[in-house]
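Missing here: one protein chain of the complex. Every other protein chain is in place.
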Amino acid sequence: MKRDQQISLGALADLIGARLMGDPECVIQGIASLERAQSGELSFLSNRQYRKYLPSTQASAVIIGAEDVELCAVHALISENPRLSLAKAAKLFESEPELSIGVHPTVVMGKGCTIDPTASVGPQVVLGNRVRLEAGVVIGAGCVIGDDCSLGHQTQLSPRVTLYANVRMGKQCLIHSGAVIGSDGFGFANHQGAWVKMPHLGGVLIGDQVEIGANTTIDRGFLEDTVLGNNVIIDNLVQIGHNVSIGARTAIAGCVGIAGSAIIGESCLIGGGSSIAGHLQIADQVHITATSGVNHSLTTRGVYSSGFPAKPATQWRKNAARLQFLDEMARRLRVLEKAVYSDVSLTEDE
Amino acid sequence: MKRDQQISLGALADLIGARLMGDPECVIQGIASLERAQSGELSFLSNRQYRKYLPSTQASAVIIGAEDVELCAVHALISENPRLSLAKAAKLFESEPELSIGVHPTVVMGKGCTIDPTASVGPQVVLGNRVRLEAGVVIGAGCVIGDDCSLGHQTQLSPRVTLYANVRMGKQCLIHSGAVIGSDGFGFANHQGAWVKMPHLGGVLIGDQVEIGANTTIDRGFLEDTVLGNNVIIDNLVQIGHNVSIGARTAIAGCVGIAGSAIIGESCLIGGGSSIAGHLQIADQVHITATSGVNHSLTTRGVYSSGFPAKPATQWRKNAARLQFLDEMARRLRVLEKAVYSDVSLTEDE
Partner (left out) sequence: MKRDQQISLGALADLIGARLMGDPECVIQGIASLERAQSGELSFLSNRQYRKYLPSTQASAVIIGAEDVELCAVHALISENPRLSLAKAAKLFESEPELSIGVHPTVVMGKGCTIDPTASVGPQVVLGNRVRLEAGVVIGAGCVIGDDCSLGHQTQLSPRVTLYANVRMGKQCLIHSGAVIGSDGFGFANHQGAWVKMPHLGGVLIGDQVEIGANTTIDRGFLEDTVLGNNVIIDNLVQIGHNVSIGARTAIAGCVGIAGSAIIGESCLIGGGSSIAGHLQIADQVHITATSGVNHSLTTRGVYSSGFPAKPATQWRKNAARLQFLDEMARRLRVLEKAVYSDVSLTEDE
């Protein structure tokens, strides 16, 4: 956190688009959660679960929605979108790392690269041939960027990102450390029991304002590109197979796997630990809850699930064991119904 | 894609082992999917799902199986294994990166290494002591290779791969970026509640023609080696625990976890997102479908599953909640059957 930042509540309210109920001269010099904030600090309520901490917070001011004003005993910054106001307030207290503009002397660069003079290329970076970095691009230490990659205005790679050849990214993207973009897809022909590799000729095309998490992997397309639309956001340790297409503004939480050639719509939410099979289509605005498995196309927006919540193991084991006989149970139930009702005019599931 | 590649259909048919139905003089200068291919390009049908695009494709020629010839309105390359023919055709249009033979001046090398003069060791690579690289080996930028590793003929590491000490690989393997081979297994003794690390003395032994995906991790063995047989293929973000043994030609899709000391047979298929518990055995030719959990040995070949397909969430929640009472339901059904039939000569699941 930036240690010397100070701002009056009045100025802060303007900056974050909130209406101030309280003293505009009150000075804020930090930001913290409701439980931990001290006098002089700003806090926020953006998750209902933490509402209980609001009445007793030691913060000097709190960003809240209008519906919570009554519970707030300190200065209130009332926002129609408290989370958005919070993002703007946090930005104010962010300490930007000191960047050296230009190419670090340890960088190894190929032929025909176009590096904007305002770009920053960190230590031990390796650039291939014909790499193109636009204005304000930041390449962290130890990144390796393949031939013919291009990075748009202000796009940033954290340290130790790998781009294979032919990855083209838009502007203002952020890729976290360890991510690998453009590795070969998992495609093989089978010849008399042996696997023969399919050479991958496609690349990866990434829109603007995309964020990709740490150690996430995105394979290049087989012949055409794997495609991520604008403002797609992807968490850590996500796997995206070859030729996948992801629509704009779709959010993918950690540990998700998406198999090859899946086509995901716009503004979808894909919960952590979910798996999506290949060669299927997901409509726009589909919400897949955490740990679900999708193995057929989902053609209408809505919420989909297939996860089970953990239960005490002895109880779980008994029920899970019964699942093996569920088909048999269903048949026995049907037979019993017939015997009891002596007619067949019942709701039928078969 | 190689931009200046041109080949006649007649020559192509010979190269990829297909029978040509059409004009042998027709010139092909690219390769694309049925939907996107233009005149002058080759296409293919290797997944039944895309058969609908065959009649209207703009491609000049299509690789197909004999069973689809009637639907094909353009020149046909008829193959007994269209996918294999496609792999060979794609190889033709692959643009190989320009490689510098020899050791890049930024490489840091330990003592007693044996580097074949035809090997290529890229920028910023770090080699330990006694590393052995055979003819045609390629080490991408930023790789770190530990003491006593050996890489066989034409084996390639993409940029930023890590091999711990004592990883021995056969010939013509390919490891993708970010993969870590030979990290310590997750083995600890518990001493009065505290974890005490088990030192790991084994290595990793990898056969020929093995492919390992991006950011995949393979732990070294505790005392003996973790072993991957010939032609094993592994996708991205897969975890393989210490002392695991994987038989030849087994294919493992993305996001799979295999716990320590599991012994996996030959020619198995392990679907994406699956988990395999430790200390068990999987027979040859077992196919585990995506997102399954294996917690006991599978001793006969065949297909195994335990995943559920995602359903609309309200419907799913109701059914999942009932699962908690499935054992009770089964008992009640049994009691009811006894009451109704007044005898016990029924099929019995207990």
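By letter and in written order, the chains are A and B; residue numbering begins at 1 in each of them.
Keep in mind that, in the parts below, contacts are C-beta pairs under 8 Å (C-beta built on N, C-alpha and C of every residue); 3 or more make two chains touch, one makes a residue touch a chain.
Predicted model only: the values in this text are computed from it and were never measured.
Undergrad: Just name the one of A:Ala141, A:Ala194 or A:Ile263 that touches the chain not displayed here.
TA: With A:Ala141, A:Ala194 or A:Ile263 as choices, the missing chain is touched by A:Ala141.
Undergrad: Which is it among A:Arg83, A:Lys111 or A:His191 that touches the chain not included here?
TA: Once the missing chain is taken into account, the touching residue is A:Arg83.
Undergrad: Mind pulling the chain B residues that touch the left-out chain?
TA: Within chain B, the residues that touch the unshown chain are 106, 108, 124, 126, 128-129, 142, 144, 146-147, 160, 162, 164-165, 178, 180, 183-184, 186, 188-191, 193-201, 215, 217, 219, 222-224, 237, 239, 241, 255, 257, 259, 274-275, 277, 279, 288-289, 292-296, 298, 302-309, 311, 315, 318-319, 321-323, 325-326, 328-329, 332-333, 336, 339-340.
Undergrad: What residues on chain A make contact with the chain left out of this view?
TA: Counting over the whole complex, chain A touches the hidden chain at residues 1, 31-33, 36, 47, 49, 81, 83-84, 86-87, 90-91, 93-95, 97-98, 104, 106, 122-124, 140-142, 158-160, 174, 176-178, 209, 211, 213-215, 231, 233, 235-237, 249, 251, 253-255, 267, 272-273, 290-291, 307-314, 316-317, 320, 323-327, 329-330, 333, 336-337, 340-341, 346-347, 349.
FYI, only the chains that are shown with their structure count from here on.
Undergrad: Indicate the whole-number Å distance between the mean C-alpha point of chain A and the mean C-alpha point of chain B.
TA: So the centroids are 25 Å from each other.
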